[in-house]
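Written below as structure tokens is the structure these notes are about.
The complex is shown incomplete by one protein chain, all other protein chains being positioned as in the whole.
Letters are used for the chains, namely A, B, C, D and E, taken in the order the chains are written, and counting of residues starts over at 1 for each.
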Amino acid sequence: MSDDPPFSHVDEHGRASMVNVLAKPATYRLARASCAVATSPDGRRLLQNPVAGAEVISAARTAAVAGAKRTARLIPLCHPIRIDAVRVDVTVTRTGARIAATAESVERTGVEMEALTACACAALTIVRAVLPVDPGVRVDDLVLEHKSGGRSGTWNR
Amino acid sequence: MSDDPPFSHVDEHGRASMVNVLAKPATYRLARASCAVATSPDGRRLLQNPVAGAEVISAARTAAVAGAKRTARLIPLCHPIRIDAVRVDVTVTRTGARIAATAESVERTGVEMEALTACACAALTIVRAVLPVDPGVRVDDLVLEHKSGGRSGTWNR
Amino acid sequence: MSDDPPFSHVDEHGRASMVNVLAKPATYRLARASCAVATSPDGRRLLQNPVAGAEVISAARTAAVAGAKRTARLIPLCHPIRIDAVRVDVTVTRTGARIAATAESVERTGVEMEALTACACAALTIVRAVLPVDPGVRVDDLVLEHKSGGRSGTWNR
Amino acid sequence: MSDDPPFSHVDEHGRASMVNVLAKPATYRLARASCAVATSPDGRRLLQNPVAGAEVISAARTAAVAGAKRTARLIPLCHPIRIDAVRVDVTVTRTGARIAATAESVERTGVEMEALTACACAALTIVRAVLPVDPGVRVDDLVLEHKSGGRSGTWNR
Amino acid sequence: MSDDPPFSHVDEHGRASMVNVLAKPATYRLARASCAVATSPDGRRLLQNPVAGAEVISAARTAAVAGAKRTARLIPLCHPIRIDAVRVDVTVTRTGARIAATAESVERTGVEMEALTACACAALTIVRAVLPVDPGVRVDDLVLEHKSGGRSGTWNR
Partner (left out) sequence: MSDDPPFSHVDEHGRASMVNVLAKPATYRLARASCAVATSPDGRRLLQNPVAGAEVISAARTAAVAGAKRTARLIPLCHPIRIDAVRVDVTVTRTGARIAATAESVERTGVEMEALTACACAALTIVRAVLPVDPGVRVDDLVLEHKSGGRSGTWNR
């Protein structure tokens, strides 16, 4: 993805299209993304609860893996690709939760969007759990941390 | 949603479940959420391009409406509900883009998650478009702005 | 749907949106659509085969019902609605096949798109079956035949 | 697809099945399909509107790309494949709109159904937009224009 | 569902259809289903592991809730309905695991299929987890336990 040429998602007439990636070789790709959920003391108490919090975090991880697999359906111009691995970490922090997701594939396009979508789905699952006690819950800093593979090579934040 | 009792998404044994909302009346609900996409000058140039940028923003709005309809599939414990209206605004700003989404329904649960999911999907569509020119693109401040209807009444950020 | 005001799918700023239907009462709606598949003698022989043809037609009917349920996901700005009945007829004709689908609901929007989508999915299933023997197979005359219910009342082709 | 043997979608007992394509090599495949939407002067005025019409056509292109990716879910017996490119053109004509879609892949089966499904989804999106002003809107001539690749080689309408 | 007339899923010409439920009132419906997973000592050791087993069971519950929401897409002739509650219990037993699911709704059709589909999805998630250590794992006794509401009233196994 990040090795597409600039403006690659629109063709010479400005029309959105799913760009042709056939000229690219299928190579090993890895991308890591992350984000943060900031919540109130009540929200954090829920996430830290050994039973209820563990269940929420487990559901967030499951939602993240499912979300990574759904990326091409959610983001109109992403290619449907075969994802070979998704790993999701959810850590309860002093301000809420920190989410990191890694996606791996051997494909013609990168897996950056898959890692980012996984993070977003985990974050929304946590938001849904704390919303009743903290409607002010916030998701921040949804970013790509690292990518490797593909024509444009390795990139680190 | 935000009028669920605290910890409502886990039952008395700490098990995640889709909470029973039958005791709640079906009433008019509205929720508004927003987020921001921060990108580099190259990314902003793309979004400001009258042809390519307009196409991206249109795809982001379409993805947001589709995402709102998909909320119950993305977030494990959300109820499948009938959404009666979704409105999405994407504004190109000095730092990137600002997204706002409003969801409305007459249901037994709120539409907060639908508005938040719409924003996340629009943001990820924009991220996908600018990632080739700015892998450092960032989504911030995904929050609920306002909700009304339901047992817990009106809430404003 | 057909009782929306003109241009109802775009708001006052030309932005696509899922229009607010809350002001409309939920009333009984019915829509009937149809289309035709024209194929070669080889394609017709397949459709008339008592075993293989019956299987194709049964798969086409199943695809039509499934397609009607998927309308809101396929057509960006359609509302997700509860469909209360879908009936699909596939008739083998002298030139190929004729498809008719009826959708019924008690909702705030019409079911015209559901009937049309059902027809399109049945037609594509038949096309898929005859394509190996007739790549020139053609779908024509996908139209609404009749609608009733809603503010705009009854309409017949 | 069109290089399957005749009746390939049903086995020796007349049962529908997803045919085994493992004996076929994964080769480059391209398919182009098209269709036409015929609408009234009111419908054409909407499509020609520089703001509302542009938004509809953009939504139609997005729906077409999404539809191509969904082909295996819509058409029961299609194989789930990786699509490497989809390009969609929507042209406003004197009678309505003309849609053309090209799908490309390196797979064991053709992408004819993906190109046809893309056209159908774009057409239905346009139909949905003009239906309130023209319930008589019609989709015609949904056909394969060209295919290349696979055992059966190149075919042109 | 179980208050449909016999053969209700096929019409007078033997064609599958999504039966018209509009004549039925929308009333409160509840259905409970269950099934059993039988596995080897190695499989049971995995399910009893306080960390890995808990994670599997949590994923099974999430899959069950998601599966209940997907029933109308999985089972061709089921109506898409709004489910108001799903509760899933997974108990590790001496022979493997026991799954029970309850679905509730206020609709025109029953929620029996939703409860059964939830059980099947939870069972398949557990099967997927133990399959590497026990390819002989087995799902048995997938049955409806109880239903209430609707024209046909209460039924108990």
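Rule of thumb we're sticking to: a contact is a pair of C-beta atoms (placed from the backbone, for glycine too) under 8 Å apart; a residue touches a chain by one contact, two chains touch by 3 or more.
Being a predicted model, the structure only gives us computed values, none of them experimental.
Looking at the complete complex, one finds that the omitted chain is in touch with A, C, D, E. Among the residues E:Ala63, E:Ile81 or E:Ala97, only E:Ala63 touches the chain that is left out of the figure. Only one residue in the set A:Val65, A:Ile99, A:Ala120 or A:Val143 touches the chain that does not appear here, and it is A:Val65.
Panel shows chain E; residues 1-10, 13-16, 35, 42, 46, 49, 51-52, 54-56, 58-59, 62-63, 66-67, 70, 73-78, 112-113, 116-117, 120-121, 123-125, 127-129, 131-133, 135-144, 147, 155, 157 of it touch the chain omitted from the view. Even with one chain removed from view, chain D keeps its contact list with that chain: residues 11, 15-22, 72-73, 76-77, 79-82, 108. Listed by residue number, the positions of chain C touching the unshown chain are 54-55, 58-59, 62-63, 66.
By our rule, only the chains that are shown with their structure count from here on.
Listed by label, the chains touching chain A and chain E alike are B.
Across the two interfaces under comparison, B-D and C-E, the one joined by more C-beta contacts turns out to be C-E. One simple way to say how far apart two chains are is to compare their mean CA positions; for chain B and chain C this gives 30 Å. In terms of their C-alpha centroids, the spacing between chain A and chain C amounts to 36 Å.
Counting partner chains per residue, chain D has residues 54-55, 58-59, 62-63, 66, 70 touching two or more of them.
Arrangement of the chains shown, judged by which pairs touch: an irregular graph that fits none of the line, ring, star or complete shapes.
Annotation, chain-chain contacts: A-B, A-D, A-E, B-C, B-D, B-E, C-D, C-E (touch as defined at the top).
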